[in-house]
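Every protein chain but one is kept in place in this view of the complex.
By letter and in written order, the chains are A, B and C; residue numbering begins at 1 in each of them.
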Amino acid sequence: MSAATKSPGASRASESLRALVRGRLFWPLVTLALLLSFNLAFNAHFFSITVRDGHLYGSLIDILNRAAPLMIVAMGLTLVIATHGIDISVGAVVAISGAVAATLIGGQLTPGGGSPEAAGHPMPLAIIAALGVAMALGMWNGALISFFGMQPIIATLILLVAGRGVAQLITGGQIITIYHTPYFFIGNGFLAGLPFSLFIVTAVLLLLLVLTRRTALGLFIEAVGLNPVAARFAGVRARAITFWAYAFCGLCAGIAGLIISSNVKSADGNNAGLLFELDAILAVVLGGTSLNGGRFTLVGSVLGALIIQTLTTTIYSVGVPPEVTLVVKAAVVFLVSILQSDRVRNRITSMGKLGEAL
Amino acid sequence: MRNETDSRFFAAPRALPARAPARPRLDPRHLPFMVTLGLFGVMFGAGSVAFDGFFSLQVFLNLFIDNAFLLIAAVGMTFVIISGGIDLSVGSVTALTTMVLAHLVENRGWSPVLVIPLVLLMGATIGLIHGVVIQYFSLQPFIVTLAGMFLARGLCYLISVDSIAISHPFFTDISAIRYPLPFETSVSVNVVMALGVLLGAVYLAHSTRLGRTLYAIGGSEQSALLMGLPVARTKIFVYTFSGFCSALAGIAFTFYMLSGYGLHAQGMEMDAIAAVVVGGTLLTGGAGHVLGTLVGVLIYGTIQTLIMFEGSLSSWWTKIVIGLLLLVFCLLQKVLARAPARQGSTRAARQDTGQTHPVSSPIEQTAQVGG
Amino acid sequence: KDSIVLGFSQVGAESEWRTANTQSIKEAATQEGITLKFSDAQQKQENQIKAIRSFIAQRVNVIAFSPVVETGWEPVLREAKAARIPVILTDRAVSVKDESLWLSFLGSDFVEEGRRAAKWLVGYAPIQELAAKGEVNIVELQGTVGSAPAIDRKKGFEEVLKDQPKFKIIRSQTGDFTRAKGKEVMEAFLKAEGKKINVLYAHNDDMAIGAIQAIEEAGLKPGKDVIIVSIDAVKGAFEAMIAGKLNCTVECNPQLGPQLMRLVKDVVAGKQVPRRIVTQESVFPQESAAREFPNRKY
Partner (left out) sequence: MMPTVPVLEMRGISKRFSGVQALQGVDFRLLPGEVHTVMGQNGAGKSTLIKILTGVHRPDSGRILLRGQEIKPRSPLEARKLGISTVYQEVNLCPNLSVAENICLGQDASETFAIRWKQMHQKAEALLADLNLQLDVTAPLSSYSIAVQQVCAIARALSTQAKILILDEPTSSLAEDEVKMLLSVMRKLRAQGMAILFVTHFLEQVFEISDRITVLRNGELVGEYPVQEVSRIELVTRMVGREVAGPGPGRGKSARVPAGTQAVVDEAPASAEGPFLSAEGLGRRGSVQDVGLEVRRGKALGMGGLLGSGRTELARLLFGIDRAEKGSIKIEGRAARISSPLEAIQHGIGFCPEDRKHEGIVGELSIRENILLALQAKRGIFRTLSRKRQDELAAGYIEALGIKTPSAEKPISQLSGGNQQKVLLARWLATEPRMLILDEPTRGIDVAAKHEIMGKVMELCDKGMAILFISSEIEEVLCYSDRIAVMRDRRKVSEIKSGEADESMVFKIIAGGQV
């Protein structure tokens, strides 16, 4: 049984198989594939994509478009989690960002006259303001955590609670409908046949990949998350790194807020991004990043977000009754995480080895 | 086998050089707890000055009456957090308990004497499953208990989406019991139950091997393992205990509300976590005191009471003010508890408040199998 | 003379409707010179109970609240009764055995709203035509699972349709009362059922507005290809109706403030008050939208 008794060739082959199976993205991909094919069993048209009004149209496109905000927030959160932190305020920041943009753009529908497209303030200003506020909130979190030494969960809990209040304060507890059509492009527009939000996701992903893999940032973040003392002793500016991770996470939540508010053409301070933090954390964890900090994978988090969105869409399209939805969700999360555990992986790899030996 | 007197090989053991300047009598390790308690006093005092009718024993006792279930759940959560984990299923298990209780007693006509042990067993079993899955598959507690949270909430809806009122005399009678105290005040059965759980937990955490093993695991799971402590068993126990506490909280909830409902105790896990952490327990594990959780719950309750007495805040300002109060509180707690340690930096701080301050204590690498 | 102190415990600020409700109560209190102790329960019943307890401790003159759920009020209301503080319910009732625990109930009837929506639908001409030809396929966007309006609006709607064999609810899913979810769920419905869908019934206007966007994006005409009926009658719904995208909305009136204050004054004055006060609510079909729109405050 032991590797030593096998021929070197076979052991090399099994090693490379193991490398594949152990690859971080392998299991999230498998999960996603399983979920998608499950859909196909229920609905033959699930994979069909047609062209409508000059852009692609279909369930898969829906999933991608819907998952965009989650993917972006999950990426920001990945950095935070990699530093061994957590940010549960992302949902509140989503709401604030949308509220800021909507109130600035404003616009009123006057029946029978006036232009519904009229914007209160120029759109770029509104967008910059919303993102600026979101990032400032992230920096606030970062400052509390890295400079005041507050526990991340408490620091961000404060913003989770108060931030929702701020969002409602901005909107006056109402849903602010946006009438400025150009704004809708962010969350509803299509570019080259694909939802525009996907381009934002790609841009954020590329930016982050470059930042973390082409510079030393990734190394520093991982070092800080794994052993902050040792990292500091080696000259890494642990506090600054942590601070900027939260700031960036805030920014990501801001972007997500814009997409969401643009998508539904309104800002809902009460409900936008409610419980978003749970989904985002779940996405990061399903993607293969540990909540204990350290090694992180951005692509994994993106896949995690896709898994969650696929699951949600599946539940809707398969017609699971709402009372059962949560049980189904629980079962899937259980299964997926057990499937991803080392124990099961090893079992599967050794099964693979056996098969090879035969 | 060891004989103290003649095994001293050298005349007198050498003492390490005396420590830095003499400090106040107070043990610095208790400082954060004292500070938290003191701040609670200040907060309650401020309320008394600001609002009529605030300064009364009954208002103070109401903190216990209204938060008994939270306290029970938070005690279970304290254990989980000290061991370095987290349990997100607390609120939903509480809700599930109320639902099962109400359903079996009202719709099925079972006897409460039978149903109560049954739901406690159910809670403990859910916790046990969490623990076993976390330990056996070495999964992250966050994700396992999140699934548990979905599951328990979902099971509530499977029983009924609507709420079920409880009119069984056993429950109505117990919920009506008030133990009189001086000055025409009283407390409910829940309070007695919660304090009982608290005392039991204090004993368990601070005077038994199991409790100390808990702290060891939170400090460094790998080390605890190598020290030959029963890590797996203890971790599984912790989640089982938390599940049990959640179910007990559910029973207290039922006494409090006399109804079972799938939307009960929404977000209670966050309240419990916040109470535990505000009470001085580190989310990274290994440090904290169960009594701190009591103070944490009281502080949480006081913040709410303050806002209710204020009575003019809009919904959003309510949230903002809760956040601000929490912020002020946590900052003060940090500043005050740190004051004496400020002279020393990393290492000195580690020395003084090592048990209670996360920031400076090194984070253990569990993957490290040392050498 | 000291002004009357009213303790009011609101459910939360989870929707526009709720915000409007709060606003109406606050404004009315100021107008009538009543001191309002307002407390937001953030959707939690336990917080409402705590609030009522703190009102008792503060010895307010009257307690009013919008219960999160019907059940579970017995113990705390008994305390209020012991303290001789009269209790008024708004928005929805409570189920307690001892009916003397509350004095009066002011509010709308969610089941009735569901019934009205269904009745309007059954009577709507294009639908009748459809029904004559074949089946009417309905998709339903429910409110938050387990919440009172969701349960009752579903119940009322189904009650009426029970006797209409041609009407079929083919899909029903929760949209959490929000636009975003409403849109997302509708998208999935459209992918799964395609053109089969004739009618959308949404438990509130916000979900309907979200769903309208999804329907448009699917290349269908809301209000024509898919008949839409929803509940609440918020401003956004009127805008949609004016644009011809929504067919009907059933009013659920949040403007309880003035009525409540009058009631409070009567109670304090020791007058006999009615046990049940139903708020004035109507059904607004598309045709009435333009006329009604300027009157909408929220």
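The rule we apply is simple: a contact is a pair of C-beta atoms (placed from the backbone, for glycine too) under 8 Å apart; a residue touches a chain by one contact, two chains touch by 3 or more.
All figures in this text were calculated on a predicted structure; none of them were measured in a lab.
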Self-check item: Interface partners of the hidden chain - shown chains only, full complex considered
Solution: A, B
Exercise. Pick out which of A:A230, A:L291 or A:L339 touches the chain that's been left out of the picture.
Key: A:A230
Quiz prompt | Contacting the left-out chain in the complete assembly, out of B:L37, B:M99, B:V115 or B:A224 | solution = B:A224
Exercise. Quickly run down the residues of subunit B that touch the omitted chain.
Key: 1-2, 4, 7-10, 13-17, 19-21, 29, 207-210, 212-213, 215-216, 218-220, 222-232, 286-287, 343-348, 350-352, 354-355, 361-362, 364-365, 367-371
Practice problem: Considering the whole complex rather than only what is displayed, give the residues of subunit A touching the chain that is not shown. | Solution: 2-4, 15, 214-217, 219-220, 222-223, 226-227, 229-237, 294-295
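The rule we apply is simple: only the chains that are shown with their structure count from here on.
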Quiz item: Which chain is most remote from subunit C in terms of Cα centres?
Solution: B
Exercise. State, to the nearest whole Å, the distance from the C-alpha centre of subunit A to the C-alpha centre of subunit B.
Key: 30
Exercise. Spell out, as numbers or ranges, the residues of subunit A touching 2 or more other chains.
Key: 168, 173, 322-323, 325
Quiz item: Out of subunit B, which residues touch more than one other chain, so two or more?
Solution: 157, 161, 314-316, 318-319
Practice problem: Please name which positions on subunit A make contact with subunit C in the complex. | Solution: 43, 45-46, 52-53, 57-59, 62, 66, 109, 111, 168, 172-175, 177, 188, 260, 263-266, 268, 270-272, 274, 312-313, 316-319, 321-323, 325
Quiz item: How about subunit A: which of its residues touch subunit B in the complex?
Solution: 84, 88, 144, 148-155, 157-159, 161-169, 173, 226-229, 269, 278, 281-282, 285-286, 290-293, 322-331, 333-334, 337-338, 341-344
Exercise. Would you tell me which residues of subunit B are touching subunit C in their complex?
Key: 51-54, 56, 58-59, 62, 65-66, 69, 156-157, 161-167, 172, 175-176, 253, 256-267, 304-305, 307-309, 311-316, 318-319
